[in-house]
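What you see is the complex with one protein chain gone and the rest in place.
Chain lettering (A, B and C) follows the sequence in which the chains are written, and residue indices restart at 1 in each chain.
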Amino acid sequence: MSDIRVLTGPEVAQHASKDDCWIIVHGKVYDVTDFLPEHPGGQAIILKYAGKDATAAYEPIHPPDAITTNLPVEKHLGVVDASTVAKVVKVVTEEEKQRQKYIEARPPLDTIINLHDFENVARKVISEKAWAYYSSASDDEITLRENRMAYQRVWFRPRILRDVTNVDWSTTILGQKSSLPVYISATALGKLGHPEGELCLTRAAQNHGVIQMVATLASCSFDEILDAAKPDQSLFLQLYVNRDREITRKYVQHAEARGVKALFITVDAPQLGRREKDMRMKFVGEEGVAKVQDGQSGIKKDEGVARAISSFIDPSLSWKDIPWFKSITKMPIILKGISTAEDAILAYEAGVQGIVLSNHGGRQLDTARSGLEVLVEVVPALRARGYFPDPNFEIFVDGGVRRASDVLKALALGAKAVGVGRPFLYAFCSYGQEGVEKAIQIFRDEFEMNMRLLGARTIDELVPEMVDASALSSHVVLTPQDNLFHNTYQPLSGAKFQESKL
Amino acid sequence: MSDIRVLTGPEVAQHASKDDCWIIVHGKVYDVTDFLPEHPGGQAIILKYAGKDATAAYEPIHPPDAITTNLPVEKHLGVVDASTVAKVVKVVTEEEKQRQKYIEARPPLDTIINLHDFENVARKVISEKAWAYYSSASDDEITLRENRMAYQRVWFRPRILRDVTNVDWSTTILGQKSSLPVYISATALGKLGHPEGELCLTRAAQNHGVIQMVATLASCSFDEILDAAKPDQSLFLQLYVNRDREITRKYVQHAEARGVKALFITVDAPQLGRREKDMRMKFVGEEGVAKVQDGQSGIKKDEGVARAISSFIDPSLSWKDIPWFKSITKMPIILKGISTAEDAILAYEAGVQGIVLSNHGGRQLDTARSGLEVLVEVVPALRARGYFPDPNFEIFVDGGVRRASDVLKALALGAKAVGVGRPFLYAFCSYGQEGVEKAIQIFRDEFEMNMRLLGARTIDELVPEMVDASALSSHVVLTPQDNLFHNTYQPLSGAKFQESKL
Amino acid sequence: MSDIRVLTGPEVAQHASKDDCWIIVHGKVYDVTDFLPEHPGGQAIILKYAGKDATAAYEPIHPPDAITTNLPVEKHLGVVDASTVAKVVKVVTEEEKQRQKYIEARPPLDTIINLHDFENVARKVISEKAWAYYSSASDDEITLRENRMAYQRVWFRPRILRDVTNVDWSTTILGQKSSLPVYISATALGKLGHPEGELCLTRAAQNHGVIQMVATLASCSFDEILDAAKPDQSLFLQLYVNRDREITRKYVQHAEARGVKALFITVDAPQLGRREKDMRMKFVGEEGVAKVQDGQSGIKKDEGVARAISSFIDPSLSWKDIPWFKSITKMPIILKGISTAEDAILAYEAGVQGIVLSNHGGRQLDTARSGLEVLVEVVPALRARGYFPDPNFEIFVDGGVRRASDVLKALALGAKAVGVGRPFLYAFCSYGQEGVEKAIQIFRDEFEMNMRLLGARTIDELVPEMVDASALSSHVVLTPQDNLFHNTYQPLSGAKFQESKL
Partner (left out) sequence: MSDIRVLTGPEVAQHASKDDCWIIVHGKVYDVTDFLPEHPGGQAIILKYAGKDATAAYEPIHPPDAITTNLPVEKHLGVVDASTVAKVVKVVTEEEKQRQKYIEARPPLDTIINLHDFENVARKVISEKAWAYYSSASDDEITLRENRMAYQRVWFRPRILRDVTNVDWSTTILGQKSSLPVYISATALGKLGHPEGELCLTRAAQNHGVIQMVATLASCSFDEILDAAKPDQSLFLQLYVNRDREITRKYVQHAEARGVKALFITVDAPQLGRREKDMRMKFVGEEGVAKVQDGQSGIKKDEGVARAISSFIDPSLSWKDIPWFKSITKMPIILKGISTAEDAILAYEAGVQGIVLSNHGGRQLDTARSGLEVLVEVVPALRARGYFPDPNFEIFVDGGVRRASDVLKALALGAKAVGVGRPFLYAFCSYGQEGVEKAIQIFRDEFEMNMRLLGARTIDELVPEMVDASALSSHVVLTPQDNLFHNTYQPLSGAKFQESKL
């Protein structure tokens, strides 16, 4: 319709202040002056690029359409003549050089034999900032680690002399077939760790019949992900609820229209947690950890910048909102982030289709209990009211899973399936789509072996008697050590080889 | 009235023995011969300066008026002609040079993100002696550390889907408004760590609506502190009870007259604990850890020097004394240092207004339990007698708090507020008043986040069901390790990067 | 009957592909083309030697008759003219040179004073591959270590003032006299660690009246072992059940005919566990961990190579097979690998003569419980049904034993005897037969001392009251540490020596 205005670099460079701020992204010029206070990642990071080309900084943490979607059309000023724009000379840091070496030296994929391996590789091959953002959790990261430790407190009671020639670990999750009793849980900002971001997950999931939960804060746009999926591929959606419910309504209904199979509403993040590793990296302040899926940033101007991230997550979300969600979608609704039997009961009574016992990977309230521990509180409480088992209400658990045996423990205790987030994230950070496929393969090998050894031929044969969870709810902290005694004590040593002959 | 006598350095220098000992402080000459055996810090340290200028040693650990108040007026001999006094050449030690470097290199205040940071900074920027005095605790320092560990044994049970747009963590403490459910607990000898000493606390407290408890053993005099406070600023007083009750009476009534709002009587220190870190520093013997607030040192001469410190703390203090305290003041009386339900009941029945469940920061009886653990013993015991809840009887806890989440745990379990001592001390040692303000800001940020994530909008909404304290009373000590086995076992290792490419 | 065909090296070398594969072993030529997919260790390792002399690789992990027994007679092509065969030049690696040095420098045998010593010696004097194979266990090796830890959770309650001049720790096991309440449990592939392999066990057992359990996967052939035994020496047989029951029948009946006294059927290994240390060594893929006792490899061709090892262990083995075993042998039948009271009861009711509470040395299902812990579940469950005690049903335990005191604990809790595997294996890896004899001597010394100190003069006097097993079933995992606090805390130090004088 309208002619496209063509601007030059010097013209743009004149608008480089807080009160008059233009930036270039992907060859187009935008006036972001009014948007500055609304930017979820803070205005400082934008101002660093005021009057300049911001593409390189924009790229890894925003979906391509984020800016076009969030900015009113009248702020789209036109295109820039690339030849007139000063090149941003990117200095390759020592850290970056080291990182490139590590990428070259990655262990061959066939030497990766467990999920921990991916994490150790990822730590070296992604930037320190990405590592800080992904690996961090809140406060002292007690809950982050407790999530793993909880599985160590459950022991197997394997049964023998059953014919385990054939074992089958496939299942259904919310009515969708899944080749594993595991789904890929939502993690944010995938492009920070790999240029293809979450698409690595989508493609690997496709090849192996696994279900991916798409994150509101994914680096790839929702439609990019959906476009990469096969028509019959099952996907779930993780939702942060916006203060502006209209934005949320559109987003949810768009997802449903595109065939998403279930809606996981995050209920444990009215405010994002304090993650000190991330804060130490100055990541929050400088480059913005948060970005927004298209259509999710209807930010109130009166919020100020202090807690910008809260601007698109509504802290007022409450039980009163559940009927509204039921009114706008036919997808099953699952509440993600339940931590007590009381809330599990409320969820059931609110008529949702499931709950995820989760503490957000340890990233929200530190010293909250693990999902697995909450599970043994929730199941009897629901059962006592006749709410469990119920084919229309599924219980999921996430956090801390590193082995198929962990999953089997959760399933024996009543979970329908288990969400796995960071391990798949680290898998694609390390090896892209192939890494994710390898992770799925590792799960498959472990399921086969462990189900055989446990004497369970199908998921249904996983019963509570197969585990001893009596230690699960015990939280053991050591009495401070009597250091003087321990330092004084001389440990035993063994027989000595003859040094003269060595 | 009388002419002021002017003395010369050489004249003073003639009085340099145990039997005839003059010293110079702030340009004045005092005859301290008779006072030597009464000096709470021992006479050795005074004799080191016999006949000399003792100002530099006196300054950091005494209130300015300590000597004038404690020494009879006839021992104030006059002024000295400064030009005649031999300069005490202060050798700057290597340690001191290093310390100055650390002060220069302090982390910028905005990189301080938790209370532990202050302690780590303080350790480097204060003298080793100050560090030994502040950080030490009794015997094996088990209780010191247990105080922290107790909080690790309490886990959250957070509630979700409550409208937490607005959260409010302000409260009242003994009828006084407080912007935090935290008060600044008394710590001694603040000038050892920072030249402005406790005034840093007073000024920061003022700016943020926080209540400071003034210590009997503060380096700044009581009146200096009160003078620094604003008229409407709430202050509490911590009291060591003197053997000479008349001294105590005057001190308490003076405090009340100056507007102090509550009297916290220390009841867990009939004798000060053996603190080995401090003993290792030879601090006790050489420079005297104890000093006395104005009017607090009515020392009996027959005490001898062995336990001089006991001389102004009365080991005979008993329940029989409580009515007398009630007779001399209208301030609420709180007993600080209760460790059993039995004594909590006695305190209630004695008609005081509150108790602090405290073990004196681990500095008194080692392997005494933490205040938090005592809390879950005390609350049901009081409740069983109908003594709890009672708006006229408040329960406080102190020791080991490092996070707002700790405070929320104590409050959920029945505490009215929590005392925080060393973290604020370390904050001003590191950064003066600004450090204390930052510490308060950190608390504020953490309260906001944690209350939202816990689903508690006000202090009143913190209920026992929000915590799982079932592990709180368990004291776990490990069975000694089978070292031969553990040293023989070879841990698993992960996939290896290709060394040739690195 | 037929003339023996004589082939030359070049002739053999022409058959060096997957579709036409000859190999030389011990100077004879075999056509293994059809056998490739059946090889328990995978075909890759055979193909490495296609057309070549494979003796050096074959030797340490196969009984001498494995190839002749498994390969149809028409595939035995003839002998090779040794002078025409290209010598396989064995490069002595640095690792191997180091290993030889360690062998030279072994601690003198009389400085070996406990069983851990053997393990530490073995680790240095055997190849890394052997060490990986022997020492590895499944997944995180939690159960491997838990097996040892379980013994640390049982404490003694020793009785005093009993006349313990004479103490006797001999017993009977399944009716056979044993000088120790310990039998040598089956371990596989002994020649990997010592050229004489399992014969070291057989000869030492003979000299000391100890019973050896012969492994299906021994490196020495069954008959070699039996030939090395004395006529009146008691031996047991450990059995992996073959898919082809006829092979199993022959093997069992042959054993019975040769005088074996009991049949221990392994029931916890329908599939061999994932052992990551071993996988890291690429041992499985490259050289084949598994080999097969003569007559044990009736492998189905349709199995493929993925889990070749499963090919000769039948995952369909079930309770239904027990009557068949009873029909083919009069030997007592013992089920090895019971992990629950439920299965112990089923075993008793199936009419077998005993059970081994075992998790396969931690090599199968990780986080399965220790045999000792299962013992205190099993004994009361059997007793409640009147099944215990029963002279015709014996309960054994294995895993984690390193001291005679461990054995005494198991016996006090109801075990008839205890199986010890790796310690005896490491003993012969380190010192051959002499090492095993020394290990037995150490047990003897420890039994004498501990029974005296415990106040038990005979095995019968070991009663449950002599142990406190109340902690046995508790699984304690530490809450993740508050690292900031622990790293900030400065431990106490002791009195210092005067450096200037040192």
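Here are some notes:
Here, a contact is a pair of C-beta atoms (placed from the backbone, for glycine too) under 8 Å apart; a residue touches a chain by one contact, two chains touch by 3 or more.
Predicted, not measured: the structure shown is a model, and the values here were computed from it.
Residue B:111 is the one among B:17, B:111, B:170 or B:458 that touches the chain not shown. Note that of B:253, B:271, B:458 or B:498, the residue touching the chain absent from this view is B:271.
When the missing chain is restored to the complex, the residue among B:343, B:398, B:437 or B:468 that touches it is B:343.
Which of B:17, B:166 or B:318 touches the hidden chain is settled by the complete complex: it is B:318. Interface note for the absent chain: among A:38, A:53 or A:140, the touching residue is A:140. Although one chain is not drawn, its touching partners on subunit A can still be listed: residues 114, 116, 119-120, 123, 135, 140-141, 145, 148-149, 152-153, 276-277, 280, 402, 476, 479, 482, 484-485, 488-490, 492-493, 495.
Think of the hidden chain as still there; on subunit C it touches residues 111, 113-114, 140-142, 144-146, 149, 152-165, 403, 405, 445-446, 448-450, 452-454, 465, 468, 470-471, 474-478, 483-484, 487-488, 494-502. Taking the complete complex into account, residues 101-102, 104-108, 111-113, 116-117, 120-121, 124, 139-140, 142, 267-268, 270-271, 273-274, 276, 279-280, 315-319, 321-322, 335, 337-340, 342-343, 346, 364-369, 473-480, 482-484, 491-492, 494 of subunit B touch the chain not shown.
By our rule, only the chains that are shown with their structure count from here on.
In summary, the pair subunit A and subunit B forms a contact in which the copies contribute largely different residue numbers, shared numbers making up under half of all those used.
Chain A has the C-alpha centroid lying closest to the overall centroid of all protein C-alpha atoms shown. The copies subunit A and subunit C differ by a rotation of 90 degrees on their C-alpha atoms, rounded to the nearest 5. Averaging C-alpha coordinates per chain places the centre of subunit B 62 Å away from that of subunit C.
One inter-chain figure worth recording: subunit A and subunit B are separated by 44 Å, centre to centre, where each centre is the mean of the chain's CA atoms. In subunit B, the residues that reach two or more other chains under the touch definition are 114, 140-141, 145, 149, 152-153, 476, 484, 488, 495.
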